[in-house]
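To start, the structure itself, in structure tokens.
One protein chain is absent from this view; the other protein chains keep their places.
Entry: subunit A
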Amino acid sequence: MDDDSNGSHLSVVLDLSPKYWELSARDPPENTYPLTLATFLSQLLAFLNAHIACRHENTLAVFGAFPGKSVMLYSSSDPLPDAQSTNTNANSYPPFHAVDSAVVQRIMTELDSLEDQSRRAELDLLEAPSAMVGAIAKALCYVNRITLPPSSNSKTQANGFHPGVLPDPRILILSISPDLSTSYIPIMNSIFSAQKLKATIDVCQIYGPNTVFLQQAAHLTGGSYIFLERRDALLQYLIMSFLPPPAIRKTLSVPTQEQVDFRAACFCHKKIIDIGFVCSVCLSIFCQPLPVCTTCRTKFPMKTLQRLNAARPLLATATGNSRSASVGRAAAVTNNGVGGLPHSGTIGNGNTSNGR
């Protein structure tokens, strides 16, 4: 398959949490490099245009994660009819113009309506965590739709041949808010679907601490994760690391992580944990030994419970001293969760293990 002649698809997920954008825009004493939403958008639009500029066939979709709501802002397959017909001028390339105006307009209207709603409900909706998972899921659905051959043309589908399929779809997540530990399971599920779709997830953390889950998402799908240090150089970061499709990345390398934080969140309290206890049947992760697995209702024998409980304080002190060791051990927990299959033979035994 000649993958040069085809375009590539890029879905961009924007984290549009007003709270963190406000924090990010504060001046030097708090931030060395302040970055406002407006500058961010102007640099992002240049990046989006660069993607469309590379090939006529390149497709683009932009998703926004607003507080408690995720919205598709733009997609090149079904552009908004009103955005198309609005004033085209002689100084800009029509497709660029369409993307720019659609994205900016949609963000404006969504933010305005959010403000309206929160004023009416007398609740601060703007403080709510952004619906990152929803946006990622929508991006994945979109990728799924364009990767699969259209069902109406059953003839080509039967042959497993479709000329319009775009190779190597990519999802770029521009995140600004920190990890939301409740979203561990949905994010993990998204990662698996991305792997299934052979979609690469790239992540750029623009503000705040590293996010554990998105790091894992990038690592597991072969994408690159970048923590933005020089935020004044956002566009250069975007272009150098996220513009090249996988084929080019084999020639011009892009930064990847040296260390990946593989810690998982427990299913019971949604806390990010260093050491977890994994149900041997369904591989659910818990922060403490349980007599009955809350997910699959498997009962564990009293004896193992006691043994694990007895070992727990020891483990806690041992890991408390050296963090790197604990990360390594937690990695084993998630790796089991990712690659392993439930051991059907252990249902009767009901052993609880801590991942080792």
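One rule holds in what follows: a residue touches a chain if its C-beta (ideal position, glycine included) is under 8 Å from a C-beta of that chain, and two chains touch if they have at least 3 such contacts; residues count from 1.
Just so we're on the same page, contacts and distances are computed from a predicted model.
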{"item": "Undisplayed chain, where the name is taken from the UniProt record, one of \"RNA polymerase II transcription factor B subunit 2\", \"RING-box protein 2\", \"Glycine cleavage system H protein\" or \"Cullin-5\"", "value": "\"RNA polymerase II transcription factor B subunit 2\""}
{"item": "Of A:244, A:276 or A:289, the one touching the omitted chain in the full complex", "value": "A:244"}
{"item": "Residue of A:77, A:253 or A:309 in touch with the missing chain, whole complex considered", "value": "A:253"}
{"item": "Chain not shown, touching residues in subunit A", "value": "2-6, 45-46, 49-50, 53-57, 88-94, 96-97, 100, 155-156, 159, 161, 163, 235-236, 239-240, 243-245, 247-248, 250-253"}
